[in-house]
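Scroll down for the structure; my scribbles are underneath it.
Note that one protein chain is taken out, while the other chains of the complex remain in position.
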Amino acid sequence: MIELRNPANILTAIVIGLCAVVPFLAPALGEPFYVIVFARIMIWAIAAVSLNLIMGYGGMISFGHAVYLGIGGYTIGILAFHGVNNAWIQWPLGIGICALISLIFGAISLRTRGVYFIMITLALAQMIFFLSVSAERYGSDDGLNILGRSDFGLPFYNLSDKLTMYYTIFAFLLLSVFVSWRLIHSRFGVVMRAAKSNDTRVQAVGVSTYRYRLTAFVIAGVMCGIAGMLQANLENFVSPDMMNWPRSGELIFMVVLGGMSTLFGPVTGAFVFLMLSEILSTWTIHWHIIFGPFLVLVVIFARGGIAGLLTPRAARE
Amino acid sequence: MLKKMLGTAAVLTLMASPVAADIKIGFVTTLTTPVAVIGKDMRDAVELAMEHIGGKMAGEDVEIVYADDEFNSQKGKQATERLVLRDDVDIVAGYIWSNVLLASAPVVLNANKILISANAGPSPLAGAQCNANFFNIAWQNDQTPMALGELLNQQGVKSLYLVAPNYAAGQNMVAGVERTFKGEVVGKDMTVWPSQRDWSAELSKVKAAKPDGVFTFYPGPAGPAFIKQYQQAGLEGQVPLYSVYTLDSISLPLFQKAGMETVLGTKMTQFWAPDLDNAANKKFVADFRKKYGRYPSFYAAQSYDAIMFIKSGVEAVSGDIGNIDGMRAALKKADFDSIRGDFTFGNNHFPIQNFYERTVVKDADGNWTTAVGRAVLKDHQDPYASQCKM
Partner (left out) sequence: MDYVLLTEQFLNGFQLGIILFLMAAGLTLVFGIMDLVNLAHGSMFMIGAFVGGTIAVLTGSFIVGVVLMIPAMLVIGMVVEMTTLRTLYPRDHLDHVLATFGLILFFNEATRIIWGPEGLLVPLPAFLDGTVALGAITYPVYRIVIIVIGLAVALGLYLLVSHTRIGMLIRAGASNRTMAGALGVNIPLLFSIVFGIGAVLAGLAGLIITPITQAQIGMGEDVLILAFVVIVIGGIGSIRGAFIASIVTGVIDTMGRSFLDVFLLLFLPENAAESAGPALSSMLIYVLMAAILFFRPQGLFPPKGAGG
């Protein structure tokens, strides 16, 4: 369970605690800008949690995971473009489409392993990216403005209210971590983790690892798609560059930075990655030349990411 | 760990303390990634403008806060939010890319601040999403290619082949040409952008189609690559090449250094040229060349105009930057010495202006630049103005 003296967990608690109070704390400190920054970080954190499910625990390195942000986001965008603002149509449809596409992509990709898997997930994501850039009707790479947020038709719950939007994202972040936790500690999770360390042995026991992997892939795809739908609502805007391959690469980094196959690693990873880029970019425009080697050093020396650095040896799995 | 967090919070609060300038203008452009060369040109022009006005508007000190959109709409939006919410700027200007502008515009407009685009002119902002606080000091994306279509008609081109990149700007350029061109389109190739930089397949098709003219649009470093391959395919001198936004003062020096004479004599259309004959433009171009040793691009010209435009609005309200209504009324009049000469705004706050034919030539000092010709379209208004309800 979660130990309170583990510095990694303390960091996580601080990050989540900050996320909870920033809408009140930031304006009080005269920094309303950071409310939006935190809202964005939380959305990326949800996407990172979903990637961690398949990458951290399942060993499937998907270099095309950001595509589900785009699929979820564009479902909302295209429906809104045609005048459908009803959340009860938008959200189920978005979830359904993400599930279908991740099922198809997963079925193709999971026939391969290792670097083949990486390349094929990248290639499939590129296909969707090119498709969205050629779609002149839906703005191509100019993006699509979404004039109204998803309308749930409930008088007490209106996403156009900033606080409601923020805490909806926060709630989904907690929900995604919870789902992640339940999955990992269930029989399903045990099979996935076993398959990650020794696939042949698991198959020898008679368990079809392919089906478990595919299920995990679909769950991750849907979770990421929901993050995309939240993003479309937050930004009132979708564009292809939310799902290109550098975005997928950044997601992988967030997961590794925070500590792969730890529950809260992706959350702290997303937080550190995005806060660092925001702060560094205000210092100098050449920040990439610092950031690049920084990432390389993290990979070479900090094997378990931030969680690995902070967790005392005795507590490590 | 806790200490680190508190320390960061302290630094952040310190960074937020107000700077002592009376008028703050936020300028969003691209300062990193390979296309930063455009941002550099715009920044240089803004600095020149600041020099010309002595860093003051209506007696108040002016500070320009530059922000980098990193050629990405979400990062550009975050940069805009930083300007509006953290740096507390009074006016926001800039924006090279339509997708960054479309994502960021609501941030500025919802805060009831004035937003001035110094380049991007997407049709939604000219039409249904027009806004009283938004002004475009450049052009609407469809206008320049529409002028080119008209030029093609005037040059007697009866059959045309189009090669352009398959993204929003490329699609807009092609649509604009097709709006006004009266001849026959014998071929159209929309190429993968930005990864495809080898057009051998498309150029072979052009050769086979034998058109009267070829239209192309490849901004940035892709332009020289396309033209080089055009020449190598043997099309130079065989089929005249017409372009928009492909040959400008940023790429021409590169062509000249490489001795690619093939570009001399090609034609394009634009609302401005370095040799446009009016006092403001002469001063701008001469001082830009003196200070930076190169000709300014249209991005630079637009950015220079943006600062002068803002100055006219600030002076009309005697420096009372909080008087948004007053500023807006003054800005609508476009009462300043623009580098393009006199022009007016349409109801959607986009310029109604001339578009000229430009030819690539060698100037008196042997530098490659463009020479302006006659106006192909006079006092032209963009086709989306009627969709704007203002």
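Each chain gets a letter, A and B, in the order it is written, and its residues are counted from 1.
Heads up, the rule we're going with is that contacts are C-beta pairs under 8 Å (C-beta built on N, C-alpha and C of every residue); 3 or more make two chains touch, one makes a residue touch a chain.
All values derive from a computational prediction rather than experimental measurement.
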{"item": "Sole residue of B:Y66, B:Y161, B:F181 or B:F255 that reaches the chain not shown, by the stated touch rule", "value": "B:F255"}
{"item": "Option touching the unshown chain, where B:A132, B:V186 or B:A233 are the choices", "value": "B:A233"}
{"item": "Option from B:P145, B:G176, B:P211 or B:P224 whose C-beta touches the chain left out", "value": "B:P224"}
{"item": "Which residue of A:P7, A:P32, A:G249 or A:G308 touches the chain not shown here", "value": "A:G249"}
{"item": "In subunit A, positions touching the absent partner", "value": "55, 61, 63, 108, 111-116, 118-120, 122-124, 126-127, 130-131, 134-136, 245, 249, 252-253, 256, 286, 288-289, 291-296, 299-300"}
{"item": "Subunit B residues touching the omitted chain (full complex)", "value": "33-37, 40, 166, 188-192, 194-198, 200-202, 204-205, 207-208, 221, 224-225, 228-229, 231-234, 250, 254-255, 257-260"}
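We adopt the following convention: only the chains that are shown with their structure count from here on.
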{"item": "Computed distance of Cα centres, subunit B from subunit A, in Å", "value": "35"}
{"item": "Footprint of subunit B on subunit A - complex, ascending", "value": "7, 10-11, 14, 29-34, 36-37, 40, 130, 133-134, 136, 139-143, 145, 235-237, 239, 241-242, 278-279, 281-282, 285-286, 288, 310"}
{"item": "Complex contact set, residues of subunit B against subunit A", "value": "1-2, 5, 8-9, 12-13, 15-16, 31-32, 68, 70, 72-74, 77-78, 81-82, 85-86, 98-99, 102-103, 106, 122, 124, 129, 166-168, 171, 190, 192-193"}
